[in-house]
Structure formats: structure tokens, C-alpha cells
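Removed: one protein chain of the complex. Kept in place: all other protein chains.
Letters A, B and C mark the chains in the order given here, with residues in each chain numbered from 1 onward.
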């Protein structure tokens, strides 16, 4: 009740200006602990490539597999090293209001700029419960509300979203329900980032989205930057589509994890329940990456030829 | 890897014979801690009413809002006091394999009979990932696999379920996808409990389900027992339907929580993101309960007339 | 504040009648997790040997190296399997009042008979603070207060102990300050167990102690039983002294851990900061064990000839 913090994130308007935000991958050591050297290398490549914000421990970054202390450590580490250079947005939401509140308090205390807030997945609640939940977490600092019914099984419908948008700390929506929904929001002054890479070009240029919270930008930050900053470019969009589709051939972050291992930017270590793409699908990915051009892709310009035996799959970490 | 436990649950065949299993509600004190006196009273009423198994800390019991130490405490408490009288099934699944494995190990170590295992919700995985995840947890002891796409956003399709069913510790399925799906399983020798109260009569008598894992039985254990044990009874089914529909008017466990408060079997205390039904809906619930007959309903035969101010809604506990 | 539990331990008078209580060793798997098969074998040997109570997760059992969820799991497991046959006393004290209260609540909820409560070690407090701390934990159920200045750096002086002894849940003292102190208590009606094995014979027969909370009884339960139950026996006392002195040649539980590995009742696995006795000291221990008689010692009557390389020393588990 009486929580207060001298660090409470960046301004909402500052956040609303960011077009390219990456849901950053978390790389692991063979032990399963976070590989901070690999992580920092990824982040530095992101910043060099023009990425403006990072979601730390998102579903892509596997926050769902972290203990909260590991999650907050990673937010703090990122804020400590890269705060000021890139917006640090902690995925401190939860389906438990208590956990979301505590994690969000801690995230701001250690220097994050904003939080990403999901509606209660799995243990779903009512409209009134949603409003109470989001109020509790938005009271703490700038927040992006995340709507992804394909994960949560519960759409945050526009009626509710417009209600949430009245809160002073509401920065905008990460919306995965498509560009028609986004247009409905942007027409009414609600800032949107699409959560769908394959729709982000049109989201920005047709539906009024400020940009994207992207998985693909882990691999091709500069090309994503170009697509979002340099005006409509259907050719670039279509060139990236096969890679994007491949990344989502199986539930994210399975694809990005596989790609990062193939590119050598992360060790081939998986925390269960995630496992790498099978060999045939990996081979297709290698073609897509080469088609995009390896000089535009994260890593050293080479693709590792990994066999199944090269991957470590962990039950514990 | 080297975990082993002298306590590893009941036999799979013993579990498969249980028709009436309750996803038991967790009652709270004003502080938000578990009200163990109220909990034990509920459990004793369940046993007296003929309930044969309990899911401890299910979505109904709000395992998603518990710390693991609280969750394991409640499983241990239940096993300690009521083991032997009722099957104690811990909802020790998780979308993190590590957490599911650890919680399931602990649950067996403290005396649970079996675990309930969900597929990774929210942070979904691939078919290969699902198989690895379930193998990790089923290796530890008897398990009921839980399929509820309306919460997980990912259907465990029959192809995968039949694969899981080969495991020696696979006891059966808690299936929420309807009676056609259940019939497909029972025709092929896979034990099923429906997770849908409103379909349980037909699941048992038409689709071959052994029974139900029920929310409604928190309130009317004897009537549920009668419906599942005394042969087809469409009249009873139809008599209970309005109450069942009311319980699911908003996402469970909002309804059961409200009902338990109205009946005085739990204090009117909610952990967020759950909030009580509004007054008008509560009034309808009172009618449904009276229509069923208060002498068949949990509690002392009276319905409390609770105003909104009588409820405590907690952000922290 | 509002905690209440239908399980709140055994009666204080029942506890006061127990002469032989073992601070049970926690054996580990190679992974560092608790070896529950080895643990149960130890416990069963204890019960067969006439031990009447167990301290679970004491300093001997390395509660200081357990997460609370592991600690409560072990209490619950012990209560579930052996409750009724032996008093299960959880070492749920802590130098943090919050942690002690929470752990003690959980311990009673899962069936422990009583708690062992230490004064705040390391982060020591004042007389008034001590009284508040002990009141908070004794309010929850039967408690044995543990005074061991050689670990806590703070003597619970008689003046304070007599104050604590007024609480209805105060069962007695585990006292390590010697038999003169014990006599001072027993002369005034305060039940005492000595915490010093080498003094236990005289504590019982000269100083009025009811008995001992013992490390040595992990190895020789029947001989300890004989010493405490069959009347004064200086010969037996003196026969056991060399073994006792060896067990405390380095800080406990280093010695008992080494002995259990040598006897094969625990795998040779150590959680740091504990390491095994060096080879020369192990050789002396083997002689002491043989002098006592291997048929009276835990295990299979054989002593393993372990080299340094046979021990696993873990930094993480």
C-alpha cells in the first residue's frame, strides 16, 4: 500500500516515440544460468543496429522460466549497463497480482524505464478483476499493456483497453490481434505496437502503429530499423517474410532460440519445455537466413552446422 | 536426474476408479493466508458427501496465486490429515519444466497420491517440447494430464495424448474439450474425467468418462455423488444446470469464491486478480442455491446477505 | 496476525517425557538433493533403536543449507511417514522473526509435533527483542528453546529463560552451556535436554535433565537408549566418549557426515561449507567405531575405505 520509489521509469511520452523494441532473447550457459557475456553482446548489437527499446524477460526472453530474482537481476543488469542508450522495459507482469506488483516495484527500483503488463493468463479473471489488476500495476509506473489472446486465452477487448488507457501511466498497447484492431486504437489516440512481426510494416504505415515489439529484430535489427524508419518498403517486408514465418513455424521462442544457436550468438542450450527445431526445419532456416544476407544478420556471418547431439536440453538449471 | 522417493503416490489403477474428484476451493483469512480451519471443514464435508479425490491448488484452488512453499504446505497438510480417506492430487504442473518437476517431486515426498499436469500455458511449446515436458513430470509418479485450451491456448490433440498415454504413470485425462473428444479417448482405453460440470452427466453415461473433476461439487458433493454413482438421471442434471451455469458466468474461480462467501464456508476474502460477482449476479446465485435446496448445499443452510463492502480484496498477502 | 491451524503439535507434557531425541543427519544424492531413501532408512533405524524424537533440519541436519521449501518438505515427509512413531520436531527457528514465524506455521500445518527455536544468531538482538521474538514463535505451538552460545554468540541467560518458560507452549530447553546450568533449570521445574553428547549421562543422572538431543545417536541409537533408560552406567559413558570426542573434533556436522559416509548410510556427498574429515582423522574414526562395536553402529557392519577422491563436494545443489 505505502510503496513509493524515487526511480519510476521514463516519461510515457518518451516511451510512445519508440518504434523498434526487441523482445530480447536470453542466452544460456551450459549450466542453464544466464550467459551474461552473450547477452551483453546481443544487446550491444541491438543498440548498434538502431533498436530503441528492449523487453527483458518477455515470453521470447523466457521470463516464464526465470525465478523472479533472476528476472530482476537481468532487468537491473540491463538498466545498469545500457540504461540511457535503450529503453529497458521489464516484463514484470504475472497472472498473480501480488507477483506482478512486487516484480514491478522491484523493476522500477533497479532502474527499468517501463513495464510490460499481461492480463492474467491461465487463471483468467472477470472484467472487474482485470481493471483492479491493471490499476494495481499501472499505479507503479509507465506500462505497456500486452494483449495476446493466443497465449492468454482471453482477449482484452477494446472496451476494457479504452478504460485502461485513461490511466496516467498507460503508455500504449502491444497488440497481437491484428491491424484492424490496431487501427481502431490509433484512430482513438491509443499508442500501439504490433506484436506480430509479419504485420509490422503495414501496422506502421497503414494502421497507425508507432512500431513493433519484435522477435525478428533479435536477428536483423538494422533491417527492421530500416523498415520502420525509412518509409513504406513492401519489397523489404516481403524479403523478410519467409524468415519471420520460419521463426513462428513452432511456438516462439523455439525458432529464435534455434536461430541464435545456429548463428553462434547463443550457446545451443535450451531450458525445457523448449527444444530446438528439428534438423530439416533448421536447414530451411539456414536458407532463409542466407537469403536475407548473413552480413545483415546477428553473429559473425557464419551459420553453424549443428546436429541434434550438439544441443543441451535442460530439465533443471 | 538422480531423484528418487520412497513415497510415489497411489496406483494408477486405483486412481482410475475414482468418479468424483473436487477441485477444492482454497479459503482465506483476512490476511490472505490460507484459512486452514475453513479448509479442513470443507474437506471434511467433501469426504462426508462422498467425494473420492481432491485437486489441491488447482485453478479453482488458485494454485496460480500461491508460492510453491504454500502450495506444497497445503498438499502436505491434506495428505497428512486426509490421506487414505480421499485421493490427494496436487496440481504441481507448471509452464516451466523445472518448476513442475520440483513441485511434483516435493508433492510426492509429502504424500500426495498423484499429480495433475498441465501443458505449458502462455509460454507454449512445440510437440517435441510437450513430449519432453510431460515425460519429465510423469517419470516422478502417477499423473492426470489436464487439457483446457480455453486456459492454455493450446489443445493437447489426441495424437499427442495417445503418445502420453503410453507412459506407465499416465492415469488419464482431465479433458475440457467436450464429450466427443472424451468418447474418442474412452473408445481407445484412455481414462477420462471431464473438466466441465455441465457435461459430466453425459460424459459419464454417454461418452465413457469415469467421472468428473468438478467445481460444483465444492457446493453440492452429495448431489454430484448421486449423479455419478446412481445411474443416468437427466432430471437431476437439469436441476443442477442453472447453478453450474451461474458458477461459470465469469471466469472460474470467481463464481465459486463468491458462492463460498455467501454460504459462509469461506470468509469473503479475495486474492487479486479475483473479485466477487456483483450484487445482481449474487442475487441470482442465491436463487439458484435455494432452488437446489440449501440442505444439500455446503454450509449451515443459510445464505449471507453480503454487500460489496463486506468483501476484502487483497493486492498482497 | 490471524493465523490459526487445526494441527498444532503434540502436548507439551508428552514432549517433556522424551529422553532420547536425535538431531537427524540429512543424507544427499550426488546432485545434492535430499536422498529420501537413505533418510528413511536412517529414520527407521532410529525408531528401531528406541529413539523417541527427531530434530528435522537441525544444525546437524543442515537446515541452514536448505531452502525453506526443502526444509518444510522434509518435515512434512517425516510427519507423514513416521508421525505417531516418533516425535517430529522441526528446526523452524531463524534469526529473522518473519522467517521463523512462517516456517513454524508451515511446520505445524504439515504435522510436526513441536518446533526447535533458536535465539537470533549473527544478527543478535536485545533482551526485549528476544522476548518478542520467542513470543511470536511460541504462540504457534509447542517449542523447545535452544541455547548454544558457541554458535549464536549470545547466551540466553537464566533470567530470560525463566521468562520464556512462562509461556504455555514452552516445552523446555536444549541447553549446551553445561550441567551446572541445567541443574539450575531442573531445580526450578524447567525441563532440559542437554545438547552435549559427552555430558548427557551426567546431565540425566546428576543434573536432572530428561535426556539429550543427540548427534551421536545417529550412529548408535541403541547404546544411547541404554545409557538414558537403564540407569547410571559410567562404563558405557566412558566407552562412547572417544567416539563422541571424534565427532566433535571439527565443527559438527563435519564429523557425523564423515562417519555416515564411512558407514555407507549416506552417500559421500557434502554441501559446502562442509567438507569431510581428512584421511588421518577418518582412520581414527574407524578405530573408534570398531572399538564401540560395528554391530551396534548404524549401517551394515562394514566401514568403507574411502579416499579423498570418493567424496563429492558441492558448491551448488
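In this text, a contact is a pair of C-beta atoms (placed from the backbone, for glycine too) under 8 Å apart; a residue touches a chain by one contact, two chains touch by 3 or more.
Here the structure is a predicted model, which is why all the values come from computation and not from measurement.
Enquirer: Among the chains present, which touch the one that was left out?
Expert: Result: the unshown chain touches A, C.
Enquirer: Can you tell me which of A:109, A:150 or A:236 touches the chain that was removed from the display?
Expert: A:109
Enquirer: Of the residues C:198, C:222 or C:250, I need the one that contacts the missing chain.
Expert: C:250
Enquirer: In the whole complex, not just what's shown, which of C:27, C:49, C:120 or C:141 touches the removed chain?
Expert: For the chain that is not drawn, the touching residue is C:120.
Enquirer: Name every residue on chain C in touch with the hidden partner chain.
Expert: Within chain C, the residues touching the omitted chain are 1, 59, 62, 64-65, 95-98, 101-102, 118, 120-130, 132-133, 136, 149-154, 250-251, 254, 271-275, 278, 313-317.
Enquirer: Please give every residue of chain A in contact with the chain that is not shown.
Expert: Residues of chain A in contact with the hidden chain: 1-7, 29-31, 33, 35-37, 40, 68-70, 72-74, 76-77, 79-81, 83, 106, 109-111.
Here, only the chains that are shown with their structure count from here on.
Enquirer: Could you work out how many touching-chain steps separate chain A from chain C at minimum?
Expert: 2
Enquirer: Of all the chains shown, whose C-alpha centre falls nearest the centre of every protein C-alpha atom combined?
Expert: Given all protein C-alpha atoms shown, the central chain works out to be B.
Enquirer: Based only on mean CA positions, could you tell me how far chain A sits from chain C in angstrom?
Expert: 50
Enquirer: Averaged over CA atoms, how far is the centre of chain A from the centre of chain B? Could you give it in whole Å?
Expert: The answer is 33 Å.
Enquirer: What parts of chain A, by residue number, touch at least two of the other chains?
Expert: Not one residue of chain A touches more than one other chain, so the list is empty.
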